[in-house]
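A single protein chain has been removed from this complex, and every other one stays in its place.
Chain nomenclature is as follows: A and B, assigned in order of appearance, with residue numbering initiated at 1 for each chain independently.
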Amino acid sequence: PAEDPAAPSTNGESGGRVFAAPSARRLARELGVDLAAVDGSGPGGRITEMDVHTAAETDADGPEEAE
Amino acid sequence: MVVGDIATGTDVLVIGAGPGGYVAAIRAAQFDLDVTLVEKEAYGGTCLNHGCIPSKALVSATDVAHEAREAEHMGVHADPAIDMAGMTAWKDEVVDQLTTGVERLCKGTGVNLVEGTAEFADENTARVAHGGEGQGSESIEFEHAVVATGSRPVELPALPFDGERILSSRHALALESVPDSLLVVGAGYIGMELATVFAKAGSDVTVVEALDQALPMYEADVTRVVTQRAKSHGVDFHFEEAAADWEEREGGVTVVTEGEDSTVSEHDATKALVAVGREPVTDTVDLGAAGVETDADGFVPTDDRARTNVDHIFAVGDVTGEPMLAHEGMKAGEVAAEVIAGKPAALDQQAVPAAVFTDPEIGTVGLTEREAEEAGFSPVVGELPLRASGRALTHDDTDGFVRIVADAADGFVLGAQIVSPDASELIAEVGLAIEMGATLEDLVATVHTHPTLSEAVMEAAANAMGQAIHTLNR
Partner (left out) sequence: MVVGDIATGTDVLVIGAGPGGYVAAIRAAQFDLDVTLVEKEAYGGTCLNHGCIPSKALVSATDVAHEAREAEHMGVHADPAIDMAGMTAWKDEVVDQLTTGVERLCKGTGVNLVEGTAEFADENTARVAHGGEGQGSESIEFEHAVVATGSRPVELPALPFDGERILSSRHALALESVPDSLLVVGAGYIGMELATVFAKAGSDVTVVEALDQALPMYEADVTRVVTQRAKSHGVDFHFEEAAADWEEREGGVTVVTEGEDSTVSEHDATKALVAVGREPVTDTVDLGAAGVETDADGFVPTDDRARTNVDHIFAVGDVTGEPMLAHEGMKAGEVAAEVIAGKPAALDQQAVPAAVFTDPEIGTVGLTEREAEEAGFSPVVGELPLRASGRALTHDDTDGFVRIVADAADGFVLGAQIVSPDASELIAEVGLAIEMGATLEDLVATVHTHPTLSEAVMEAAANAMGQAIHTLNR
């Protein structure tokens, strides 16, 4: 319940969990990339820093084409 | 001596020098911001002076005595005696070294330290009343403020703290002698840690708890290990009893409890420790004057940048609510400072670990199997019982287990529950695994030193994959 110290602090921006290292998450904030919309290339779809860079470039090229 | 009012200005005003506040102040000063840290009582706050540190010091010291006392079967014969005044003096030295260290680190980083109580005057001004008569006050204008005023023990109206018979954790951590008997009201982590300390020091300890198990925020098989061990140290448990009244008697107290169907019981003890929760400290700081809102329980709600409802005022640590843990406060303090400095920081961690320094310790991080199901995962679970760990056997300490929870689909590690010696340390690796988005396979492929308890983390992960070596796979 509310006073469970083991309860996770969940990611503020989405309910579902995004699997990405802290460094990739920080980079996403820095570049204004929404991780929930990034396809991860790592194991199980883990998002790498490279994926974030790619997403940022695709966004810059034409956000509506980003998938 | 300064009398009257001085007005100064600062980029960042931090109110309260506990773990949340001093970390915010040091981190902000690292960005060359002008930082003023106001503390009314003692650098290091509750944690260093009356919480984490003194409690862990007493845990360690009573452990040394206890282990030696119980080591006959290992060929060690000792009959240790505890001198509580000496132990408390040593503990005070530890606290002194750390609080002096915090003060030095603040100064070394260029933080302006101000002793006194800070109260908001308006959205950009606070008034600091210096302690002691005729010490005057000063007015500080700030660009940003960080509220880090912490928490205090909840007092039961029927058992108000007097520091003599009815103790808070703070009083219990400063005792000069071991009470013959101690009644602990509340089997949360603070109650359980101190029950263990005093049982090992030689008190007859009784724990009463309103709910039906100790450490009710943990799974039943986790608390079972700790409760059994506490019983073996002589701790007597009474569940489903709520403290309702007390009276003084010759050399002690009688505490009256009410159970189900209003059954009334009486418990005699030399002293009673009430540890039933902590409440935010906001009455010292006049949040209303700055327009900062609190929730129904009096905590200050914040967003993932540690901001309150007022954009340039942040709040960190216990005053913001659960989890009321020092490391959560420190992380929030860091984030507040970084956000103020214009960095892309956020409280985006996936998991905050928590530890209970009982015997054995409990360390948890992330999701339990149940929580994982509720979050929509289809979890797979692996366990290694400690009796299968060579290192646990050589520690003569084999009650407990390591459990890893992962997502069955992709193998992502979601959580761990560890009951073992040094569980508080072992949990760190799983915390990193969760933050990194590591899979079970990643944990299993990482070579772990033999013989260590950390091998049990690897083997619990292997067990979840059906390929553990040192336990049969289900």
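What we mean here is this: a residue touches a chain if its C-beta (ideal position, glycine included) is under 8 Å from a C-beta of that chain, and two chains touch if they have at least 3 such contacts.
Model, not experiment: these values are computed from the prediction.
Participant: Using the definition of touch stated at the top, determine which of B:Val94, B:Ala242, B:Val310 or B:Ala408 touches the missing chain.
Facilitator: Spelled out, the listed residue whose C-beta touches the missing chain is B:Val94.
Participant: Which residue, B:Val255, B:Ala433 or B:Ala460, contacts the hidden chain when the whole complex is considered?
Facilitator: B:Ala433
Participant: Which of B:Asp11, B:Glu115, B:Asp236 or B:Glu425 sits in contact with the chain that's absent?
Facilitator: B:Glu425
Participant: Against the chain that's been left off, what residues of chain A make contact? List them.
Facilitator: Chain A touches the chain not shown through residues 21-23, 26.
Participant: Residues of chain B in contact with the chain that isn't shown?
Facilitator: Touching the chain left out of view, chain B contributes residues 19, 23, 26-27, 30, 47-48, 52-53, 56-57, 59-61, 64-65, 67-68, 71-90, 94, 97-98, 101, 105, 108-109, 325-328, 330-331, 334, 349, 351-355, 363, 388, 390-391, 393-396, 422, 424-429, 431-433, 435-436, 438, 442-443, 445-455, 457, 466-467, 469-473.
Basically, only the chains that are shown with their structure count from here on.
Participant: List the centre-to-centre spacing of chain A and chain B in whole Å, with centres computed as mean CA coordinates.
Facilitator: Inter-chain centre distance comes to 30 Å.
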